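Heads up, one of the protein chains got dropped from this complex, but the rest are sitting where they should.
Moving on, here comes subunit A:
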Amino acid sequence: MNLKSERRGIHVDQSELLCKKGCGYYGNPAWQGFCSKCWREEYHRARQKQIQEDWELAERLQREEEEAYASSQSTQGAQSLTFSKFEEKKTNEKTRKVTTVKKFFTASSRTGAKKVAQEKIVKQGQLGRERNADNILRDLKEIFTPSWELASPTEAEIQEAKAPSPSINRQASIETDRVSKEFIEFLKTYHKPGQDIYKQCKLFLDTMNHKRDLSIEEQSECAQDFYQNVAEKLQTRWKVPPEKVEKAMDQIEKYIMTRQYKYVFCPETTDDEKKDLAVQKRIRALHWVTPQMLCVPVNEEIPEVSDMVVKAITDIIEMDSKRVPRDKLACITKCSKHIFNAIKITKNEPASADDFLPTLIYIVLKGNPPRLQSNIQYITRFCNPSRLMTGEDGYYFTNLCCAVAFIEKLDAQSLNLSQEDFDRFMTGQTSPKKQESDSFSPDVCLGVKQMYKNLDLLSQLNERQERIVNEAKKLEKDLIDWTDGITKEVQDIVEKYPLEIKPKNQALAAIDSENVENDKLPPPLQPQVYAG
């Protein structure tokens, strides 16, 4: 068979049509050249292998988590890390559609396990061309099941208390257990009222479990009623001194909200998540906003100040990892304090709200904290109201709300830009940095700045040179034009007054010729030589 015929596909060797395994039956390209029987065998084997691999992977994941858990036990600080991992998974599970997007947002530290899971998904995408979507889904479930399927809302308390084998749940329960223990320890100092408080809390949690179907506003209402009732009882019935009431309320909030968190934070019944994504997108679209545009009174070139800015950003991002509203508020307050310090160092005077708000906006824009709206909503709905109403935390929280509101509504006018500039920046056609070389973003290093300055200088020189060349050319042209002009003028004059030789001239000669007596004049003297 020659090449040509093969290309045309007229003549094909018999052997190429047969099953690759050589069983004598015809193969089919759809089955990768196998016959139906051999293909089934082959496919089955590959699948088995894949499943085996998946299992190993799942086991490895599990092991890694156990290890991480073990290490978290030994080191106190690591606790939050493992917890955040749990959170991350939970988010993933709940919003699988947007996992990839969210991954970028979650600020918590990445762990090996997470990466492996991601790799696996990618791998499946490549290998699993022949595998259907169900398979992939099943594998995904293998990875994620422990975090959500084992905890059905109605039996939450039991689940948490018993903590079935998957490590993730165990970690969550450890967190809640720890809080419970602390709570009980704390209540012991209150003696008799302590028991009552505990009973009240338990009762509340039970009621909440039966109210999962209610809208989030109604659940919030319940929580607020509970806060109020308990505070009242603390004061009137149990005669707790006022200064201790606040402390008790904080502990109660911590206890109940640690348990409620997973049901009432960013609930699926609301569009909190949609709003989160909208804000994220908005902040990303505004990446070009400079501190100068916002009139931020912070000079990040001072190392101390830029340090404060980084800390403030870390704090505001950390907010998402907390479960108790009060802890979230504490993050906002910490962030605000860092901002105040940054302003104070820059300006050498106490910072006012005029300075603070723009800086907070800048920090939010720079940090793009995860799930901003969800967090704000959650705090609003489930925080102890007395804290939000008047306290310092409430003030900073309000400012954060303002910052978010400002970012959402921000337009050309609020940045002192022309509408055209604003539109161009928003669509990414230009960035303000290129436009005005003076306003560098503060994180550009000195060398780059120098380079920009030099480039600027060079382009200026270039411009000057061009100008000189142009002017020289112009001069040359002018000169040529000038000579041409003179020539033309001369010609014009010559034409206007042509040179005429008049016959009168002959008369004049006649006058000369009249001097006939000239011949009679003596000859001119001749030099004579005298010998002697």
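FYI, a contact is a pair of C-beta atoms (placed from the backbone, for glycine too) under 8 Å apart; a residue touches a chain by one contact, two chains touch by 3 or more; residues count from 1.
The rule is short, and it goes like this: contacts and distances are computed from a predicted model.
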Chain left out of the displayed complex - its UniProt protein name, from "Bifunctional monothiol glutaredoxin-S16, chloroplastic", "Ras-related protein Rab-21", "Mitochondrial 54S ribosomal protein YmL40" or "Ribosome biogenesis regulatory protein homolog": "Ras-related protein Rab-21"
Selected residue (touches chain absent from view) among A:Pro193, A:Pro267 or A:Pro358: A:Pro358
Options A:Met257, A:Val298 or A:Met319, residue touching the unrepresented chain: A:Val298
Residue numbers in subunit A that touch the chain omitted from display: 217, 220, 224, 228, 231-232, 234-236, 239, 242, 245, 275, 291-292, 295-299, 301-302, 336-337, 340, 344, 346-354, 356-358, 373, 376-377, 379-381, 383, 385-386, 388-392, 394-398, 401-402, 404-406, 408-409, 413-414
